[in-house]
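One chain of protein is taken out of this complex; the other chains stay put.
So that you can tell them apart, the chains are marked A, B and C in the order they are listed, and the count of residues begins at 1 in each.
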Amino acid sequence: MAELTYLQAISDGLRTEMRRDKRVFVIGEDVGVYGGAFKVTLGFQEEFGHWRVIDAPLAETAIVGACTGAAIMGMRPVAEMQFADFISCAWDQLVTVAAKQRWRAGTAVPIVVRLPSGGGFSGGPFHSQNPESSFAHVPGLKCVCPATPEDAKGLLISAIEDPNPVLYFEHKHLYRRIKAEVPEERYTVPIGKARTHQEGDDVTVVTWGAMVYTAEEAAKQLDDVSVEIVDLRTVMPWDKAAVLESVRKTSKVLVLHEDTRTGGFGAEIAATIAEDAFEDLDAPVKRIAAPDTPVPFSPPLEKAFIPQVEDVAAGLRELAEY
Amino acid sequence: MAELTYLQAISDGLRTEMRRDKRVFVIGEDVGVYGGAFKVTLGFQEEFGHWRVIDAPLAETAIVGACTGAAIMGMRPVAEMQFADFISCAWDQLVTVAAKQRWRAGTAVPIVVRLPSGGGFSGGPFHSQNPESSFAHVPGLKCVCPATPEDAKGLLISAIEDPNPVLYFEHKHLYRRIKAEVPEERYTVPIGKARTHQEGDDVTVVTWGAMVYTAEEAAKQLDDVSVEIVDLRTVMPWDKAAVLESVRKTSKVLVLHEDTRTGGFGAEIAATIAEDAFEDLDAPVKRIAAPDTPVPFSPPLEKAFIPQVEDVAAGLRELAEY
Amino acid sequence: MAIAREAEPVGSLREVREAGLDRDDLLQVYRNMILTRGIEERGHILYRQGKIPGSFYTGRGNEAAAVGVATAMGPDDVGTPLHRDMGVHVTRGIEPWRIFAQYMGRVDGPTRGRDGNVHMADSNLGLIAMVSHLPAMLPVAVGAALAFRIREEKRAAVAWFGEGASARGDCHEGMTLAGVRKLPVVFVCDNNQWAYSTPTHLEFATEHVADRAEAYGFEGIVVDGTDVLAVYREAKRAIEKARSGGGPTLIESVTLRMEGHAVHDDAFYVPKQMFEEWAKADPIERFRSWLRENANMTDEEEDEIASEVKRTLTDALKRADESPLPEPSQLTEGVYASPEDLDTPHHK
Partner (left out) sequence: MAIAREAEPVGSLREVREAGLDRDDLLQVYRNMILTRGIEERGHILYRQGKIPGSFYTGRGNEAAAVGVATAMGPDDVGTPLHRDMGVHVTRGIEPWRIFAQYMGRVDGPTRGRDGNVHMADSNLGLIAMVSHLPAMLPVAVGAALAFRIREEKRAAVAWFGEGASARGDCHEGMTLAGVRKLPVVFVCDNNQWAYSTPTHLEFATEHVADRAEAYGFEGIVVDGTDVLAVYREAKRAIEKARSGGGPTLIESVTLRMEGHAVHDDAFYVPKQMFEEWAKADPIERFRSWLRENANMTDEEEDEIASEVKRTLTDALKRADESPLPEPSQLTEGVYASPEDLDTPHHK
């Protein structure tokens, strides 16, 4: 085991698969000589050559569309969006072609799109978004959102192995901030299985990505409330069974995410809990999410946008006292 | 008052505004000589000329982007997508530019995008979708989904008047099927106000678009259950107050939509009701929506996809008996 | 100003032999064109009989273009044909009854009733099923070519697109990527002069779509799409060039869409004279004359082909009609692929 940052764990997972499987290649803007905007693929072009680490033109539709075609021809493409925000430029290719091809035509499209997402460093409206909710609504796509270095590596390998289009949301604010022991060998983390980040009895927090740590900090502020944190790890498919099990234990739930509230994926989780665990609930399912605005640039605004430890602590307190 | 089909009411609303306001123009594929795929703009080019009824190249990004620019320069563009499904090709222009420009830069973008949507006639995966949920999640966009000819006209005029980007979802299956008296003069229907399609005491159905009629038929099948049908009319903003008021009366709710279930806008409505009316509910909020697949082509599959009268009747029965 | 090269018509049998087709091949090409038209004509009848749900599209007038290009493809080449390219499916060897099953939404259509019309492909024949959104399959074909390039295989991908769809970003991005990386792909523009009701001058401002090839760093060629042998020859050259590392080519095949956009459209906006003129250049009739003049096709041969095609169609219709409609319970199956879906020749 070596201690790796979340970012290093992603690189490690990708490198592992590229060494193991010749079909895996990387394509994206500046992923070659430059190693990618966040240096996830630093040194990859030297090792794998410029036909397996491809500097693409500034053309997200071409990148995703080409991945789809290459995947159908037996490759295992991994596309990098420079920022998750730019995936909006490939929306149609994902939603229209990649997502529906298996169901319509029986053709599997095993592609991975890596999406550096999330805010917390004044990236502003176009370098901070968390677009997973938009894609989780589209049948045929999978959405993966690791929170820990171990999951980052294991889920990336699972994503590459998966015969479906998988959107891999890597949270930029975790890149260098979060470090942990990560197994050196190849391993997978199953897509669709939640992880109990911490056990507790009074309130369940259902969350993913960077918000796992916000929830953890918030829980620390409440000595008298025992908080269970369920890290979904993957938003589509999401682990309904694990969530409902936790809810049955605590009877109170907070759904927390960094994307905006209205129509965010938290609504699906909250609605499902409210429908399937109606009799188990001792309080309404509470949602904490960003307000319905673009992501702001200036620090005081961004702080007001991204759910903060105090907001979550207050929500937990409210639920505990309900 | 004249009896108009839903489609004629749309034409009428559009023609009314174009006669009244020189800033209004129409752009889209085949909207000129051909009058649009569904003939909504039939005869418009003769009346308004080919610079106010513009046959665009097959280029949805150009269409929506150009509307944004023209709107900023003081025009009131109305774009027609040939089918709502093709709006996926202009996703980025809507979500990145049009939706965020007011908040970021103070620049209003008063555009309307008309979206012939919905299934029911074997249009298959790419001519039947109801993509309103995807857009309702994006702060800055409005989503309008009329169910009646009167609302179709009044909401279109409101949409054109509105200083924001408004997506106007017109349900193709209502085009010629639904007829009603429509005032000949100009009038508006407010965006954000629901309409009680029918009053009732036992169960509330919250729905919009073609599903309003499915709910109505289903309600008729249950003599012993008094069903209130709330037609949202606009999904963003949606009339939370009206919905909660109805829920307080009936204590039981069915949320019904034609789009797929997971992450559909029904989740937002259900989650909100479950949170804000927790103490008022006598049963879990039930959702009925399409299953999580693309829209199928073959009639037996399409019937299994689109919520049917029997499905809704069964759901109402279940709630009534809870 | 025309930048693209205008291809000449094909003349003699010798010339055709040089291009790689012997007499039997030529008769097969003829048969494929007739079968293509036959399938679509029968489809039209089925539609009028109320047996085809939804709408119905044909490629009448485009038979030579579609069959010509597909004939030039090798077994390992792949393609993304569109809604006017039935001839590609036919030439690659799809069983006609499965097309009728597709039209009618039956389980034995390639999409098992999930999608309709020509939104289908048999992946064992090296084809990828189109989506409606035009031309979203073009970058996908470029991706197939990228796979070939990465693996250093001598294969080409063929991407079809309409002259109207050339206005969309996908076309530009796909061609840009293919151009900078010199990928083994051939772009075939079915320029049938109308995009639904929209004439070409409202879709692009050059004389020819092929004039744009230069902007992407490769060659553009304009060919008469009613001349199956000229189309074949140009496609063959382009495919061989692609396979041998020469990069992409853009072939524009000019025809007229001889019917409305789809069944519901009477094409009132197309000048009558235009239809009349192009009717004289019917690709099947043109090739038939050529075969009689240059390859001595006999009456017997002609009749034999006609009756074989007729038999095939009659059998196909019968067999398709026996195919059941899908079970509602099948609806939710296979939204996500499972590992066994990768047990295909491509994924070895």
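By our rule, contacts are C-beta pairs under 8 Å (C-beta built on N, C-alpha and C of every residue); 3 or more make two chains touch, one makes a residue touch a chain.
It should be emphasised that the depicted structure is a prediction, and the values quoted were computed from it without experimental measurement.
Chemist: Going by the stated contact criterion, tell me the shown chains that border the hidden chain.
Modeler: A, B, C
Chemist: Tell me which residue among B:L4, B:M18 or B:V109 touches the hidden chain in the full complex.
Modeler: B:V109
Chemist: Decide which residue listed in B:Q101, B:T148 or B:T234 touches the omitted chain of the complex.
Modeler: For the chain that is not drawn, the touching residue is B:Q101.
Chemist: For the chain that's not shown, point to the residue among B:G13, B:P139 or B:P300 touching it.
Modeler: That would be B:P139, which touches the missing chain.
Chemist: Looking at C:R168, C:R233 or C:H346, which residue reaches the missing chain?
Modeler: Checking the options C:R168, C:R233 or C:H346, the one contacting the hidden chain is C:R168.
Chemist: When the complex is taken as a whole, what residues of chain C touch the one chain not shown?
Modeler: Its contact residues with the unshown chain are 1, 3, 167-173, 176-177, 179-180, 201-206, 211-212, 214-218.
Chemist: Touching the missing chain, which residues of chain A?
Modeler: Its contact residues with the unshown chain are 29-30, 32-34, 37, 55-62, 82-83, 85-86, 88-89, 121-127, 291-294, 296-301, 303-305.
Chemist: Against the chain that's been left off, what residues of chain B make contact? List them.
Modeler: These residues of chain B touch the chain that is not shown: 25, 51-52, 54, 56-57, 59, 61-75, 77, 92-93, 96-97, 100-110, 139-140, 142, 163-164.
Operating definition for what follows: only the chains that are shown with their structure count from here on.
Chemist: Select the category (line, ring, star, complete, other) that matches the graph of chains linked by touching.
Modeler: Drawn as a graph, the chains make a fully connected set, so complete.
Chemist: What whole-number Å value describes the gap between the mean CA coordinates of chain B and chain C?
Modeler: 37
Chemist: Going by the contact rule already set, what residues in chain C reach two or more other chains?
Modeler: Within chain C, residues 111, 114-115, 119, 131-133, 169, 335 contact more than one other chain.
Chemist: Give me the residues of chain B that touch two or more other chains.
Modeler: As it turns out, chain B has residues touching two or more other chains at 85, 88-89, 125-126, 292-294.
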